[in-house]
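Of the protein chains in this complex, all but one are displayed in their positions.
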Amino acid sequence: MSLRNNAGPAAALGAFAFLLGGVALAFYWVPDDADQGFSQRIFYIHVPVALTAYACFGWGAWKALRLLWTRDQRYDLESYTAVHMGVIFGVLTLVTGSIWAKISWGVWWSWSEQQLVLFLVLFLFYSAYFMLRYSTDPGPRRASMSAVYALFGVVLIPVSFLAIRLAENFIHPVVFTRDGPQMEGTMFLTFCVCLAGVLALATALYQTELAGKRLDERLRELREALA
Amino acid sequence: MSSLDARVEGHDVEAQVIVRARGLERRFGEKRALRGLDLDLGERDCLVVTGPNGSGKSTLLALLAGLLAPTRGELEVSAARGSIGFLAHEPLVYRELTALENLELYGRLYRVRERRERIGMLLERYGLWDARRERVSAYSRGMVQRLALCRALLHDPRLLLLDEPFSSLDAAGAEVLDAELAALAGERALVLATHEPERVRPLATLDLALA
Partner (left out) sequence: MSAYLGDVVVLARKDLLLELRARDTVPAMLLFVVSALVVFRFSLPAEASDLAAVGLLWIAVVFTALLGLTRAFAAEREQRLLDGLVLAPCDRSAIWLAKSASVLAFLVLAEAIALPAFALFFAPVGWETVAAFALADLGIAAVGTLLAAMAAASRARELLLPLLFLPLVIPIVVGGVGASVQADPGRYLAFLGLYDLVFAILAWASFEYVVTE
């Protein structure tokens, strides 16, 4: 009953537990935010989802680095799956962020929301990642090009962040200010539980997709060997 | 198709092994261009590779040159990049440059010693000396092929990979190439992919028929 072999199911179980607990805490235990009231609670989903997206991109970049270092093709699928997860959670970030913006300020999008703008740029970048993979024939070449692009992505994150901060001054005047929630004890605990839950969810999805893709691969190999 | 289709026959050579392949396989998406190939090429061997179109001859040469990586199996080429000469399907010469400029470029990149002399000698041997200052875009197919041969031979490679070297050559060019190959066989490692194996049969020490 090792953890390695059961990583998928374990993560899924953990995700269920932590998310259930997190939602319960977020709705019933934690007090209202002083500034924003009840609607601020989406923060407990939005930020963990955003952080998880970053984590997925980082994981994808790490696997990409391993691929380039060892030229072991097995890392290609792992890197790709991680980036795929990152994009899914990135879209979720954009959606939850948009909902939050609508609830808080009545607009579906706000350019002064640095987090949202950053994710928009990253979404465009990683969508191009999929275009790159789609329009290149599978093989070692596609694997190393994807890996290099994934590395560019992870470097782009801080650079874009800096750029967006600089751009604030001339894209739009900063109309809405929002202080990052000063997290006191209960808030912090709830946040951590939710973060653990979303990370576990991402892990579970990652393992599942990876296993599925590896199975596809194996099936193809067997089919060919029999042909 | 079984993997035994790739048969390597010929006498073994005691010389140092320059290419060693075990279970070499290269896939392009779904299609397998090369499957389960074992090969030991000595540094004085001449390997003649035959087979119909699409049997993987060009793929094998590209793998040996290092342009492609195997999708499975092992491949060890003991020659450094600078000592491999590759005549590919494409001539790999710049059409808007002259023959001289092309060979100068490759000569510098390959750090060819006594570059000028060597370029001059090759151009003359392959009958391109008079056309050396003309752009390759004005060359006939046969001339382009001859220039490509010059490029492949320029740096006196230890391992020479030739993909259909006789294609597009006229009788005179083919004669020069015959003489060149005869001189190189036994001195260098040669791998020839060809549709006319009879031409090079006397030189061959190893035979590979791909299916």
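For clarity, chains are labelled A and B in written order, and residue numbers in each chain start from 1.
The rule we apply is simple: contacts are C-beta pairs under 8 Å (C-beta built on N, C-alpha and C of every residue); 3 or more make two chains touch, one makes a residue touch a chain.
All figures in this text were calculated on a predicted structure; none of them were measured in a lab.
Among the chains on display, the ones the left-out chain touches in the entire complex are A, B. Across the entire complex, the residue among B:Ile84, B:Ala131 or B:Val200 in touch with the chain not shown is B:Ile84. Touch with the chain that is not drawn comes from one residue among B:Val19, B:Val48 or B:Ala65, which is B:Ala65. Screening B:Tyr110, B:Tyr126 or B:Phe166 against the full complex identifies B:Tyr110 as the residue touching the chain left out. Residues 65-69, 80-82, 84, 86, 88, 90-97, 101, 105-106, 108-111, 135, 151 are the ones on chain B that touch the missing chain.
Touching residues on chain A toward the chain that is not drawn are 68, 121-122, 124-125, 127-128, 131-132, 135-137, 139-141, 144-145, 147-149, 151-152, 155-156, 159-160, 162-164, 166-167, 169-170.
As a convention for this text, only the chains that are shown with their structure count from here on.
Centre-to-centre, using mean CA coordinates, chain A is 49 Å away from chain B.
Of all residues in chain B, only 27-30, 32, 68-69, 71 touch chain A in the complex they form. Every residue of chain A that touches chain B in the complex is listed here, in rising order: 71, 73, 137-140, 220, 224.
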